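Read through the structure below, which is laid out as structure tokens, and then see the notes.
Here the complex is missing one protein chain, while the rest keep their positions.
Let's look at chain A:
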Amino acid sequence: MTEDVTRGLSLLADEAEPAPIDSHAVVALARARTGRRRAVIASASVTLATVAVLALTVTALRSPTVATPAPTTTATETATETVTVTGSPAPDAVNGTQRGPAIGTEVRMPATPEERAARATRLQQELRAAFDRVLPEGWEYSTFKFACDPYGCWARGSIVDDAEPVDLMVHVSGDYSVSQCYGDTCTKKVMPDGTLVALDTAMAEPRSLGVDSVRPDGTSFSIYATWKKDRDGTLTDEQWRALGSAVTY
């Protein structure tokens, strides 16, 4: 059988008439095909590289962590979302040598109930620690339990020496606000940590004092102190300023 097949195949193969093939034309075609293939590979590589560069650029531009530096936050503020708004330039220090914090560049979104609860506890601890650090010997302080709403926290309390209590109302927020500090009795100073503190020792109400400060991280802290009877003095200006930079929103 295989001999028959071989014979049949040979008969069939004899039919084939090879066309004259110009080997030079074959070489030219082969070179042209090779050139085309290289051109296609080169253009595909360039296209891929261009697409990759464009994709990386778009990704980098869309990434907020790359485009703008993240603001300084504490552990309890990590869940707070920030948005950028146009703000006014920072006021220069009046009595200090350093420039104050950049004011008005950011506002914060309302705090969640969990953030507010954690913030109230932390602010109380920070303020009481500041009292321990700043108040002269012989002064005591009350509880200063903070309450917080979505935009700030406040507390009332008193510091007491052997003469009489000085009532304090404090308010903390993160909106970069600071007193305009009119009048000769008001002074502004930038503390070593960059906090701008405005201290007004003679406010409209007699026997009162106000401290307004803004920290570089945006914390705005206000202390309004009143006392009922004339007294020789309360705390020194430096002690009030030290209290003014005591807490972080």
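Here, a contact is a pair of C-beta atoms (placed from the backbone, for glycine too) under 8 Å apart; a residue touches a chain by one contact, two chains touch by 3 or more; residues count from 1.
Here is the rule we go by: contacts and distances are computed from a predicted model.
Enquirer: Between "RNA polymerase subunit sigma-24", "Alanine/glycine:cation symporter family protein", "ABC-2 type transport system ATP-binding protein" or "Sarcosine oxidase subunit gamma", choose the name on the UniProt record of the chain that's been left out.
Expert: "RNA polymerase subunit sigma-24"
Enquirer: In the complete assembly, which of A:V26, A:A60, A:A147 or A:A163 touches the absent chain?
Expert: Of these options, the touching residue for the absent chain is A:V26.
Enquirer: Would you write out the residues of chain A that touch the absent chain, in ascending order?
Expert: Chain A touches the chain not shown through residues 1-2, 4-19, 21, 23-24, 26-27, 29-30, 33-34.
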